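Here the complex is missing a single protein chain, while all its other protein chains stay put.
In order of appearance the chains are A, B and C, and numbering begins at 1 in each one.
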Amino acid sequence: MSKKQLVETTINGEPTEFLCETRQSLLESLRDVLGLTGSKEGCLTGDCGACTVLVDGRPVCSCLMLGVEARGKKITTVEGLAEGTQLHPLQQKFLEDASLQCGICTPGFLMSAKALLDRNPNPTEAEIRYALAGNLCRCTGYDKIVRAVMNAAKVMQGR
Amino acid sequence: MDTPQTHQFKVIGTRPVRHDGLDKVIGRAKYGADYSFPGMLYGKVLRSPYAHARIKSINTEKALRLPGVKAVVTHADFAPQTTAPVYRMGGEAAVNPLYLASNILAKDKVLYAGHGVAAVAATSPHIAEEALALIEVEYEPLPLVLDLLEAMKPGAAIINPDLRRKDKPDEQTNIAGEFQFKRGDIEAGFKAADIIVEREFRTEMVHQGYIEPPNALGIFPGDGHATVYTSTQGPFDVRIMSATLLGLPEGNVKVVPAEIGGGFGAKLTVHIEPVALLLSKHAGGRPVKMVMTRTEMMRGATGPTSGSILRVKMGATKEGRIVAAKAWFAYEAGAFPGSPVWLGCFTGLSPYDIENFLVDGYDVLVNKPKTSSYRAPGATNAAFAVECVVDELANRCGMDPLDFRIRNASREGTQSVMGPKFPRIGYIEVCEAIKNSQHYRTPLAQVPGKYRGRGVATGFWINGGMQSSAIVNVHADGTASLVTGSVDIGGSRASTAMVVAEVLGLRAEDVRPAVADTDSIGYTDGTGGSRVAFATGLAAYQAAHDVVRQLKERAAKVWEISPEDVAWVDGKAISKKNGAPPLTLKELAPRLTRTGGPVTGRANVYATGVGPAFAACLVDVEIDPETAKVQVLRCTVAQDAGKAIHPSYVEGQMQGGTVQGLGWALNEEYVYDEKGTLRNASFLDYRMPTCLDLPMIEPVIVEVANPGHPLGVRGVGEVSIVPPPAAVANAVSMAVGSRITDLPISPPRLFKVLAARRG
Amino acid sequence: MHEFSYEAPTTVDQAVKLLASDGDSARVICGGTDLLIQMRNAVRKPRLLVDVKGIPEMREISFDAKAGLKLGAAVPCIEIHESQVMHRYYPGLTEAAHLIGSLQIQSRASIGGNLCNSSPAADTSPALLAVGAIAKIVGPAGTREVPVEKFFTGPGTNVLQKGELVVQILIPPPAPHTADRYIRMIPRNEMDIAIVGAGACVTLDGDKVAAARIGLGAVAPTPILAPKAAEYLIGKKLDEKTAERAGELARESASPIDDMRGTAEYRRHVVGVLTKRALLGAAERARQN
Partner (left out) sequence: MPRVFIPSLLRKYTGGQESVVVPGRTVGEVVRNLDQQFPGFRNQVVEGDDLKSSLAVSVDGDIAVGGLLEQVRESSEIHFVPAIGGG
């Protein structure tokens, strides 16, 4: 039973194979097996969103998905958000708008915000707040995060 | 005179991108749990299901036999400890090492559900978890006490048999400490009052709610030198405490501070660092990584802040002058002494200049986790009670609540509750900032079918100074690096680097800030007490001036004049003797080699001149009368920063603290069952605000320069959490026409108030 | 977490065989958003997880005016929310699916999982009760259909036998002038477990109620129907007054408890409030159908 499973998947655009135990979550697989420690562990119950990654374009708490379930999926983590040295507008606005303090929730917020903007390029403040409700931040009071997402949307719309 | 308010700064007051920002948005920043080493093991702690029980035996044999398990340790593996204090925080604070060790791993009794009993290191976290289930602990359950008032009564179950009543040394007690502040004639004061308001308030334990679980990676290879990687607010605190618990000289422990995912006070002490080292020692020196689960940290391993009972009686003349105040505060310490009750006693009444007062405080043991610091520890509880009573007094006097506060305001020269006189403070200014805000000038519109209310409250926090060290290295390309020992929890690398840039005439991005390990920088107290921008900023400022002193000498050499004839003005060396063109650091840097070699500025400070902080909060709420759910509609916060070095991060502190206060006001609380088990030990049921629960938080930075700091800086980290619970309670009380006295104002609690009002 | 095996069959038959192969110790994993937490807390320790997300009929949403809706038990909630059919015919059930956890959770969690986890407070269960949903169950002995009101047997327990799984949710087509609505009470605005949930489905005949069903969550050991409240409304005009009365009758069906999320007293009160609001909301929608 403890035999490790081979998982073939795509991570940040790269075809990737990894070995994991069935009981290892996708988060553990990313962090402990693949060394992609950008996704953070906050609660292991899907309540804080710090481990959010995109699975086939949808935001998922990687702590509530098994590594073996990643078979054949396309996974995007915070490490895959920038294109080379070109930051994603969300990353750029988080920096400019001082949207992070301790920074532990930042990768999760970036991924949830990306999932939102990919589907809804021009969201209202209420839509942003709804889309980010699964990500807890304890430092910022959310104000500057919501503003950064609005500003990133403007940049992406060329406004 | 050139003051921080009139001086034209080039860097200070601007909003550059923080130096550590890039790493944090691309996922490269290393937090404690992100470190790994070859051969690393994973540690887990077995925790007590009982809230109070004697440990009769612990059998670890089966656990040790599980394949993959490399070590099991208990309290007995710590070096023997005594109650003699170990100093930390620059000697301003002490810990009782026996209590500390006994809290991390129980000695002979478990004192709360979640109390650590034993720890395991294994080749995977899953195996370590399985091993925990194989450790056999025989408990003898003891009577327990969870309620604060019950715990204070004679005959209550006794948690620490060595604690004795002050007045009757042969009687055991759960009251671990008594505090009193008293001035004037309280009886005469109340006699002079036309209006007296007396209320009892109650609050529950709340958690700091940082998102990153406490972690530690210990390496103790047996050569007597130990290393810990950890996300801590206080690397030097971790060093002294870990060394003490392991029986090592302090210098034999090196603490490498990782990035930290929030702490809010809870990560100023050790939770598992000594355990990781102990496990490593017993596992032949292999590195051991430990990361707590959310349940562990909430059930008790890291300490929430106190629940409290707060009785406040205040009297005022009908003209609106407070003439007497009496307060009785009891705070839960948890299972070991040390609640922040005295800070509550000291801060609660401090915004006001009151001639006659009496404040009594009690630090009370209950079978709940040992409390630890939480942003302005103790102050929020006390302010909740005092600011509600002040609001009622203002109402009864028919005065605007801010005018009432301004009429009674503490100002420069007012004797604080603790005794010393206030230096220049900005209490009146923050009240006025709220009065003048767009928000306050816009009347609250009522809507049919809802109750709406508006509330204000103010808060005070003492702020901290303590010790900091800083090194500024000048590079040959004319840039500089700044090395400090202050962990960056919310932008302090940026603000301290900006101070150096300002002094040296550089751009913010030309100063690279670094946080060093405990071997690589002089002693530095923890990132807490709102002290980093103030005290480490002061060290950075002085270290930069140490560089300037040396640069003046180098310029003098270049110009072949005496150093006294060189001035440093606006980031340039200027010759007072000949007409040589000024030299900037960029121009001097390549000439360092030929003028004497490298330049490094140093400063070690024990900072005095701490500037107290005040904040005021204005909040509008709407209540659904049928479900008793409170929605925050609008919120403005004003705070005196002294001088805002990086305004965005000052605003961030204000907004973040305010939202923690709003969470405390509305839904956050520890819920225990009768056996002393925390029922809501998860982010699902410990309800912190999500972004869908909040409006934008409007910050108003007030700058009343702190005369004790060369740039006028006060601390900004803490005080914003203090006013919101009272502001919300005042707003809700106004909306429903009934005084709210208990936190949180959750729907089931508010429903009771509404039902009682309806009859 | 303990060790276990993992299989991802692509047909219902394979799934049933796998589930039957390991006695009571095999368990279906769908979104896993409840199960993985339970396994981490050692509340459940299955030796085999059977991942059903790759079974086509469990991912299907199809609607037929005569047969009604076939909703694959493994369809993630977010796809339900994005479905035009779901919004048009079952807006209340759709909003219930959209209330489960965050978008991250909705990307994984399914109505089938919500049903089989059988929490008394599950958001979609009252909505399923209101629309008269039926669980299509396949097991070693064949297929059976169980109305949702007969599905639950207690907190966290249900009628599923060894080797059985819920493959689809079947919902009859709504009669003309029918609509549903689901409302829950939580202290925050998201990310919470319902203190009370109320689903209502109303069919109007002119301005009178021709049929009504009311489902309640978090006020009894299982999600329940409130039949008295529904019967009371038949033949009446649905307005503030009758909805209020129905709410009072719904309170009589509830047997709430005190827990960390709310007191029994508060829950009983809120049952009335939410029942009223859900009924008025459903009627408002039904008028436009």
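The rule is simple: contacts are C-beta pairs under 8 Å (C-beta built on N, C-alpha and C of every residue); 3 or more make two chains touch, one makes a residue touch a chain.
From a predicted model like this one, the values you see are computed outputs, not experimental measurements.
Engineer: With touch defined as in the header, list the contact partners of the absent chain among those displayed.
Structural biologist: B
Engineer: Identify the residue among B:160, B:227 or B:373 that touches the chain left out of the display.
Structural biologist: From the options B:160, B:227 or B:373, the contact with the absent chain belongs to B:373.
Engineer: Taking the full complex into account, find the residue in B:95, B:515, B:556 or B:645 that is in contact with the omitted chain.
Structural biologist: In the complete complex, the chain left out is touched by residue B:95.
Engineer: Which of these touches the unseen chain: B:76, B:418 or B:476?
Structural biologist: Candidates B:76, B:418 or B:476; residue touching the omitted chain: B:418.
Engineer: What does the interface between chain B and the hidden chain look like in terms of residue numbers?
Structural biologist: 85, 87-96, 99-100, 177-183, 241, 269, 337-340, 342, 346, 363, 371-373, 418-423, 464-465, 529, 606, 608-610, 708
Throughout what follows, only the chains that are shown with their structure count from here on.
Engineer: B-C versus A-B: which has more C-beta pairs touching?
Structural biologist: A-B
Engineer: In angstrom, rounded to a whole number, how far apart do the mean CA points of chain A and chain B lie?
Structural biologist: Spacing between the chain centres: roughly 29 Å.
Engineer: How many angstrom between the C-alpha centroids of chain C and chain B?
Structural biologist: That gives a centre separation of 44 Å.
Engineer: Two or more other chains in contact with one residue: find those residues in chain A.
Structural biologist: 21, 23, 44-45, 47, 130, 133-135
Engineer: Chain B: which residues touch two or more other chains?
Structural biologist: 126, 683-684, 689-690, 692
Engineer: Touching chain C in the complex: which residues of chain B?
Structural biologist: Where chain B meets chain C, its residues are 126, 129-130, 133, 295, 626-629, 631, 666-667, 671, 679-680, 683-685, 687, 689-690, 692-693, 746-748, 751-752, 755.
Engineer: Which of the residues in chain B end up touching chain A in this complex?
Structural biologist: Within the complex, chain B contacts chain A at residues 15, 17-18, 20-22, 24-31, 33-34, 36, 124, 126, 208-213, 259-264, 291, 293-294, 489-491, 646, 648-649, 651-653, 655-660, 682-684, 688-692, 694, 696-697.
Engineer: Considering the complex alone, what residue numbers of chain C touch chain A?
Structural biologist: 1-6, 8, 29, 31-33, 36-37, 40, 47, 49, 51, 53, 76, 78, 101-105, 107-108, 189-191
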